[in-house]
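With one protein chain held back, the other chains of the complex are shown just where they sit.
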Amino acid sequence: MRGHAFLVVAVAVVAAGLAVTRVLDNQYYYFAAYVVLQYVVLATAWNILGGYTGYVNFGTPAFFALGAYTAVVLIRWVKAPLGLQLVAGAIIAGLLGLALGYLTLRLRGVFFSIATLALAVVLQTMFINWEYTGGARGTSLVRPATAPLFGSYVQFLFVVMLGLAVLAVATAWWIERSWIGRGLAAIRDNEEAAECMGVPTLKLKLVATTVSGVLMGLAGAPFPYYVTFVEPTSVFDLNYAVNSLAMPMIGGTTTWMGPVIGAVLLGTAQQIATVTISSALNLLLVGLILVAFVILAPEGIVGLVQRLARPRAERTRRSGP
Amino acid sequence: MRSVTKRFGGFQALSAVSLRVRQGERFGLIGPNGSGKTTLINCISGTLRTDGGQITFDGHDITTLPPYRRTRLGIARSFQIPKPFVSMTVLENLLIPIEYARQGHHDGVVDEALGILGLMGLAAKAQASSGALTQIEMRKLELARAMAARPKLLVSDEAMAGLSSNEVDDILAILFELNQRGITIIMIEHIMRAVMRFSERIAVLDAGEKIAEGVPDVILADKRVEKAYLGE
Partner (left out) sequence: MITLDLFLNAVTAGILLGGFYAAVSLGIAIAFGLLDIVNIAHPVFVMLGSYVAYTMNLRFGLDPILTGLLFTPVFYGLGVLLYRIYYASFERKGAEALRGLVFFFGILFIVEVSLLLAFGVDYRMIEASYVGRSFHIGPVGIAFRLLVPCVVGVALTGALYLFLSRTFYGRAIQAVAQDSFALRLMGANPFKVKDVAFGLAIGTAALAGALLIMIGPVEPAMNREYIGRVFAVAVLGGMGSIGGTLVAALILGVAESLTSTFYGPSWGVAVSFGVLLLALAVRPSGLFGR
């Protein structure tokens, strides 16, 4: 999608979101839409490192939770406004990404992935032991009653998350089309060759890890006000790990559209499903779908569509002079 | 005056190998399988860290530089087993070195890439997926990619292995042409007639040691070289 088209679509999406808040009053939809939008951010963030660069992050909960807990600390400490929470969450999570990358990106990709797993476990242990944020029991927060310009705070959070989703997708879109994106793709395709062709692989990988971390932290920062009760088990939920991975894999990992499609489809399906089946069963289904896609349709929905479109083009070419 | 000096000590795969290559020279490197040729190339390109010794290039000590810095200084290599960027077209494969090795984000990149492809005879395949090429096309792409980095030194690692006689001549012609343009070339090959025809000087490795160095005729007559290849 070219620059102008993308901008138009982005503005239209935000405008539509704002219009909806004027019209729709049923709070449930805003709660649900928030979750789906949150997954758009997480899936897009994951894909920058996973799909574009080829490094698999199993520890999304670590970055998400760090964003959330940074917000909690700021709320408790200085009653900080949401804006500050977002910025702080982004910075802290970004630093975590940078540190993790610096320690592990010189090693084989698989060790990076294992490190992300361990990171999630270690961070969870840390927060379980930290009394200031409630320890294992958790802490409850009071959500502000109203927000400027919007009726309910939840509607406000919905719009914030919508903005974050647009930001995340725009970031991915820009990276994908730029020379950075090409360098990341070279790293993904063949890191050794990329390095020998002049690509500063470590630096680029660090950029990807940091950007990914920043976006995940941004997704986590509004979470405390959304749920009003933050405790380690729910913030470090396996949900986030598997979904942020499954959504890009199902949607398609090579382009920004993949995570969006995956997040909207899978996220909406899960929101509908939670009222009918248990969350554990829901997770099981996600796992099964993920494995099915990895085996049968690794290029995701986007790839399938592209494959269907291509033969038609070749057919017309062959029938020419 | 461009010279490359390498001394490695105590490295299992290479023992105190020293080489000096002159600017603009055509240098051949031969040796039986497992003698350490590719290891040496990996040390030159920076993929491997040396355990001892020093590498200087064009007056710079590059012993501890990471590979991408060496490429930016002017060293390029092709890989024995081609490593194309499979998710990209042939053309896009060349954009990587153009944009990164010389940091040119200018507007002529596509034309320049097409020019190089034309030189290699790959212009028709510019939009093809780089994963779907024939053997010789892949080898040419390897060389094209190395070329796109506008190197001063090009190391060609067995670019002709497994090719037909005509294809070998094809690649050889390209390498001669590149050398005419002023690029120093180190060629690693098993195909003797190619190495003998191409090189001004040759070094021979065996089990990690340099056992001979000199002009092709001398090497051909050297008994130690014969023994290394044929055994007792």
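Letters are used for the chains, namely A and B, taken in the order the chains are written, and counting of residues starts over at 1 for each.
Here, a contact is a pair of C-beta atoms (placed from the backbone, for glycine too) under 8 Å apart; a residue touches a chain by one contact, two chains touch by 3 or more.
Please read these numbers as outputs of a predicted model, since none were measured by experiment.
Enquirer: Would you mind listing the shown chains in contact with the chain that isn't displayed?
Expert: Displayed chains contacted by the hidden chain, ordered by label: A.
Enquirer: Which is it among A:L141, A:I180, A:L202 or A:V242 that touches the chain not included here?
Expert: The one listed residue touching the chain not shown is A:V242.
Enquirer: Just one of A:V23, A:V78, A:A280 or A:A309 touches the chain that is missing; which is it?
Expert: A:A280
Enquirer: Which candidate, A:A19, A:L149, A:I272 or A:L288, sits in contact with the chain we can't see?
Expert: Only one of A:A19, A:L149, A:I272 or A:L288 touches the chain omitted from view, namely A:L288.
Enquirer: Among A:Q27, A:T125 or A:T228, which residue is in touch with the absent chain?
Expert: Result: among the candidates, A:T125 touches the missing chain.
Enquirer: Across the whole complex, list the residues on chain A that are touched by the chain not included here.
Expert: 50, 54-56, 58, 103-104, 107, 109-111, 113-115, 117-122, 125, 128-129, 188, 238, 242, 245, 249, 278, 280-281, 283-284, 286-288, 290-291, 294-295, 298
Methods note: only the chains that are shown with their structure count from here on.
Enquirer: Show me the residue ranges of chain B that touch chain A in the complex, using the header's touch definition.
Expert: 45-47, 66-68, 71-72, 76-77, 79, 83-88, 92, 95-97, 99-102, 105, 145, 149
Enquirer: In their shared complex, at which residues does chain A touch chain B?
Expert: Counting only chain A, the residues touching chain B are 179, 182-183, 185-186, 188-190, 192-202, 254.
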